[in-house]
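A single protein chain has been omitted from the complex, and every remaining protein chain is retained in its original position.
Chains: A, B and C, in written order; residue numbering restarts at 1 for each.
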Amino acid sequence: MSDKKNIFERFGESQVWKSIFRSGVPRTRRQRMMSVLNSVFLHLHPVRLPRHAVKLKFTWCMGGLTFFLFLVLTISGILLMFYYRPTAEYAYTDMIDLGEQVPLGIMREIHRWGAHAMVITTWLHMFRVFMTGSYKPPREFNWSIGVLLLVLTLLLSFTGYLLPWDQLAMWAITVGGNMARATPFVGHEGPGAALLSIGDINFINMGADAKFALLGGRFVGEAALLRFYVLHCIGLPFVVMILMAVHFWRVRKDGGISGPT
Amino acid sequence: MEPFKNFIDVLTQPTLMLTLAMFTFPFFFPMNDWFDKWNRRLRLNLLWTKAGLIAVIIGLTLFFVVGVQDAEFRLIMLKPDNVPIVGLIFLVYFFMWVSMKQASDNDKLLSTGEKPNEYHDPDEKVLVWPDLVYVEFISLILCMCLLLVWSIGLDAPLEEPANPAATPNPSKAPWYFLGLQEMLVYFDPWLAGVVFPTIIIFGLMAIPYLDKNPEGSGYYQFKNRRLAISIYMFGWIILWVLLIIIGTFLRGPNWNFFGPFEYWDIHKLEPLTNINLSEIIYIKLFNTGLPSNILVREIFGFIVVFGYFLVFPPLLAKTVLKRIYLQLGNFGYGVFVFLLLCMLSLPIKMYLRWIFNLKYLIAIPEYFFNI
Amino acid sequence: MERQERHYNILSLNKLFGISSIFFLVLLIWTFADDYDRTWKDYQREFRRMDTELTAELRTAEQARVAETADYKEASDKLAKATAALESQAEDLKVLEEQRKKIDAEYYKVQQEQAFAKSLYDVAKYEYEAAVSHYDGPAEKQKREMEVDEAKKTVSALERQIEVYSRKLTTIDIGSMTIGNRMANAVRDLPVIDFMNPYLKIDQIIIPDITDDMNIVQMPKVDRCTTCHLGIDKPGFEDAPQPYTTHPNLDLFLASASSHPMEDFGCTSCHAGRGRGTDFVTAAHTPSSHEQEEEWVEKYHWHEMHHWETPMYPTQYTEAGCLKCHSSEPFIPGADDLNIGLTLFEKASCNGCHLVERYEGKLVQRAGPNLSHLASKTTREWAYRWIDAPRDFRQNTWMPHFFDAVEWDDEEDQARADQEIHAIVDYLFDKSAGFDLEAMPRLGNAERGEYLFNNLGCEGCHKLELELEQTPYTLASLRQEHGPNLTGLGSKTTQEWLFNWLKDPKKYHPETRMPDLRLSDVEAADLASYLHSFSNDPFMASSVPSVDEGVQLDIAFQFLIKTNSDKVAKETLTSMDLAEMLDYNGEKLLQHYGCTGCHLIPGFENAKRIGVALDGEGSKPLNKLDFGYTSIPHTKIDWFTHKVKDPRVFDLNKVTGPYDRLKMPDFGFTDGEVEKIVTVIMALNNDDGREKPVSASRSFVEEGQWIIKDNNCMGCHLIEDRGGDIVVNFTAPEYAPPNLNTEGEKVQPHWLLDFFEKPITIRPNILVRMPSFHLGEEKWNSLIKYFQYYDGQTTPYEGDFSPRENSIAFRAGEKIHEMGACNNCHYYGTTEPLQEPQTWAPNLALTKERLRPDWVDAWMNDPQSIMPGTKMPRPYIPTEEELSTADASEVFGTDLMKLAGDEETMIRGLTDYIYAIPGKIDISAEIQAFFDENGYGFLEGEEETDDWDEEDWEEEEWQD
Partner (left out) sequence: MPAEAEQPLQEKKSSQQATASVGEGTIKEKVQRRSFISWLAVAWVAFAAATGGFFTMILRIFFPNVLFEPPQSFKIGPPDEYEIGLVDIRWQAKFGTWIIRDSEGIYALSTVCTHLGCTPNWLENESKFKCPCHGSGFRRSGINFEGPAPRPLERYRIVMADDGQILIDKSKKFQYEKGQWSDPEAFLVV
């Protein structure tokens, strides 16, 4: 071995690199450990894992993909927000223009298909976790968090579904919203709603029930559009991120990835 | 070709397809020795071998390739928003295979007292860098590639501008909620749209607390968890994925059923005259009119429903679910069996509908209370 | 020695990583390419090429032209000389320049300081000017310079156009670009940087006033069509292929001067389509034929833009777009197909059964005859045959075929049809009220009837054609079918009835549009006998099956069961005898088939329309149109087309009761007509473009136009340069009904009203006469308003013109009038003109009542310009020279000389004089008397003058 160093090695020992990645080019065991430990992103992982845990056929990497898709959706979503206005006037025509003239209008496709993909990956991740019995003690709670994340994923997708403001959107949401109408007690067509009336005065009516709360109006209208937009862009992602943090954290705290003992 | 298409159209009718699915299901996922015996005898376990995988994937592919030649089929399968469900079909099977394959391998090992494949010497670990990080990184790139191909090849749909005055026919919920919408055919909105979803969510969250079986934590295996797995599979594959597939591909105008090769004719008519239990009893059996008092009218309905939820649990506790009852104790068992019965109530209601044209067991439209 | 803690082979992972990231890169590039590569860019490049060629050609042409012109040659060699001369003195000039520069510098320096020292500035300024003037050198040098400048100016002025072309070329033609521009041109459209200043850009027109319907809101239109249709508003690309072609009608559209400038209307306002689309498919183009569709599919991968509610109109239906804004107008200039379509629509009286807002209160709803007194007009047999097959009797009748309208009827259906007709006829004749016909005073003379028919102007509204003409309809020919074709009347009705009808149509049919021609008994009789002389024997020969009680029973039952229980129906049935049953069926059937849509039928005085309202039909979603089990392609246009052409086709193979089937009758339209009617139907859509309410004057005009249309005035008169087709029937235009150009400026409103209500003879020597329409004062007034507003006479007319008698002008006018010998042709009150009847002209005593003085002046000045082909000569007006000749005073008299050739005053004087002419105003009676005596021999060409003569008259008078 001559000390003729290839470009990577040189760069890897440069001050710049070392300042950023404390442990030069990870080639030694120590460096490799450090590079995981020192990286804010990577130390999500433990430094060392049981062998089965790095096998794709065990994890399918589904959780990772779900998280990645979430990031993709965030980025493409932000870019879309530059060209989309959530108002009855503009929502639809902005959609047309995304297809017709907006630079990189393909962001819309990436966002929509990414969302579909994320729903699927979430299900598969859940499936995997179930099949490997990874919800069993001590991981019960994390499974429940996971279930919540699944629900939130669906809600994100659902709220996003209205934004194109076309027939598909409006009526999908109408169908969905009509279910809220039938919520027991708090939906004006739900069982028990009648009980919440004093004398002839219904407190649960078209103008004040679960559906109304969801749509901000008696019917899917501009209020609903805005409401869903805010939920879709800020409200739900916010909650999702918190829960994701918990989810990942718990993975580590519950003894890392599950495995046979 | 035609006979094949007609055959498929008939086969995919909800009644037939669901019946087939539900009754063959336990043979694929045997929940007790008897089914297990038949599972082996019918060589159904071959499904989880490489050969099985290849056969099924090729079969499915062929089906779609051939089907796409047909105009109607193409129309519905290649509808932008439906493409992911086509993908879903493949994915679900593939990963079912992945898990069941390993599960059955492990079963063999365990039966011979060995450790499962996943087991490695605890001291002998693997560094996360580079192996895991690297693998993850690559799969992300590939995932992104897939997404790009998808986006280039398929334009996102955009229909007419939103119009409160004109309801499209059919108007469908987003595909991942079509299971619920399909449920709406059999249950009142407050059940199908609100109560059941809630129960589903809580049921899922409750799983870890109800499944007290210490076996198979951290590795794939079937034998010792067959009840848990088959319940989960039944709920997910049959009552969720399959209903989504039906709702997406096979529900046309007026929510009528259309075979995948059938033309979506708006004027197609289906007999949808359904009657309530009270009507069956009072009018058909007793030949008297309906009593005015609601409670009297619906008394039988209440009896049936409460019976269902009160009689079965102890019954099962004594018989099939004895072991579980002992494991979970009263409360745990109560929750478990309640969830189980709720899950089963959907197929049961379906059959009541198909066989007796039964609309509601309890029908109190006055208070929007229909079951 | 450390434990090896690895699972995967790093090398293969590297390989995998490499491959996948290359794959990733490729895909990303593909994505960008996909995003960057838009079809419209190719179109723009191609057009740029074409434009370059064209401009280059134009430039060379212009250069050639200019080079030819004399003054260019002149100017250019002048320039050459001047420059030469200037150069000869170049040296001295240089010196001067030097000095001037110095002083300039000085001047600017001081100017800089002006803020501080204004005074200094003035001084400096003064010095400068002085200096400059001092240094200005010898005068002729300056002259030279000026010459050069002059010449340069002229030359460049002449070369201006060339310059413009050249400049354009430098921007688009790489060949004639500067190096820098070439480089820029090479990079400006590259990906990523193509936002800075690209040549290829999307061109869009934003139209705030016309909107796209977004259901909840209206969005201003945004049309990007011009991104690819680059030549659309540029003349010179007429023959270029699409999408570069120039618009075929720039005078009416796109050009800023036209009535539909592009920047205000865009494209989709008229053509519909998806304005924001920048791709062939997403712009929602629609093929105009199935051939074209195939062509497009393989050329542009065309497919229907499913989710856009207003796809582009196929070429042949483009005019459907006009009605969007012009819906309230009866006639849309420039939209010929649409106009024909609309007229067909009205003729077939579609709005009798289908409500169409546009026609409410505009046209008579029931276009067919009144059936309340049917028995007095015709026989049951005839009625039976007629209802069974109207076109057998009269090939081009507008009465549609209700029976045997579909080829798949079986015997049973046939039999039922026969009996249905019987029931209907029976009902009509039973319910027909009595109608007393006046006896004819005497037999008519068919020959003279024919003569009257040809000369009274009947052919303004009626045809009398025995064989069907195959020529397609034109607006003119449709005007001639305002009334029915008069063939076969002999088989249909009696002379007596005709006589009564002609004498007073309104008596028989109050709603009729047939006017009263004020016929004398003799005339009426003659016409009646002439019209009665045509019969249709083969029609009358066809057999009439007998009434079949069994079938009648079934029909009655079918109707009863609709509203009654089986039991009740049977009971009522048994309680009926045949007569009642026939009546019952008849009534039900008339209702069922909606006969009341066109006919006034006793018992149905206020029946409702039975068809669907057609407003918005054009926007009906496809799934609302039932194609039944037909193999007709599922497109709106195909559906409309088949519905109009073969109305009951969608019943094919349907199993339905006889009275649940489609009942729209068969009008026997040709394909051409169908196409035009479909245009109308597509025009009746929800997309209503008219933003602002119509201006008052505009609405007055439209109102009048509707009246004119409803009463077919254009059948006889030329109005708005349309109509007056009848003129061809006359030997000379002056015997035909007058053209009504400038009517608004011409006549006094009050007189016109009187005339409408009680027409009088104006031109003595014409036989064709203005009928009495009895429209009522209201309508007449709006018609008068129309004439005035159409001619821009928005201010009401004050008739306070009084001739200034014994003014010079007046006497001069008298003289001119005397020289012009007006009395040769014109009546003066009852005084007959001197010349022969064929030259006779209106009564001048009428003028003051009838005409507006200003118009009379204009008329005198130049009659031909107002009424081409009139016999009226321009009166002889002496010129100044003539008036200044020696013997002028004898010839012209002193008054004319005073005016010294002032034409205006002379003509005004003439007008004055004419307005002063006394005498009887309505001389109709006198004229009538004269011609009754002497006849209108001159109306025929020479050869026919002795068609009939006084003798016949005597005999005829004798007989009665």
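Everything that follows uses one rule, which is that contacts are C-beta pairs under 8 Å (C-beta built on N, C-alpha and C of every residue); 3 or more make two chains touch, one makes a residue touch a chain.
Bear in mind that the values here come from a model prediction, so they are computed numbers and not experimental data.
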| item | value |
| --- | --- |
| Displayed chains contacting the withheld chain | A, C |
| Candidates C:48, C:78, C:152 or C:234 - the one touching the absent chain | C:234 |
| Which of C:11, C:179 or C:439 contacts the chain that the document leaves out | C:11 |
| Hidden-chain contact residue, picked from the options C:79, C:148 or C:202 | C:202 |
| Touching residues (missing chain, whole complex) on chain A | 1, 3, 6, 8-9, 13, 24, 27-29, 31, 79, 82-83, 97, 101-104, 107 |
| Touch residues of chain C, complete complex, unshown partner | 2, 4, 6, 9-11, 14-15, 17-18, 21-22, 24-25, 28-29, 32, 35, 157, 160, 163-164, 167, 191-192, 195, 201-202, 204, 206, 222, 224, 234-235, 255-257, 263 |
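The criterion applied here is as follows: only the chains that are shown with their structure count from here on.
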| item | value |
| --- | --- |
| Distance between chain centroids, defined by C-alpha means - chain A, chain B (Å) | 24 |
| Distance between chain centroids, defined by C-alpha means - chain A, chain C (Å) | 61 |
| Shared interface positions of chain A, touching two or more other chains | 29, 48, 51, 54, 88, 92, 96, 99, 106, 166-167, 221 |
| Shared-contact residues (touching 2 or more other chains) in chain B | 124-127, 130-131, 135, 144, 148, 151-152, 158-164, 166 |
| Chain C to chain A touching residues, read off their complex | 2, 5, 7-8, 31-32, 34-35, 195, 202, 214, 216-217, 219, 222, 224, 274, 276-279, 282, 307 |
| Residues on chain A engaged by chain C in the complex (per definition of touch) | 29, 48, 51, 54-55, 88-89, 92-93, 96-97, 99-101, 103-106, 166-167, 221-222 |
| Chain A contact footprint on chain B (complex, rising order) | 81, 84, 87-88, 91-92, 95-96, 98-99, 102-103, 115-120, 122, 124-133, 135-136, 139-140, 143-144, 146-148, 150-152, 154-164, 166-168, 171-177, 180-181, 184, 188-190, 192-195, 201, 204-205, 207-209, 211, 214-221, 225, 229, 232, 236, 364, 367-369 |
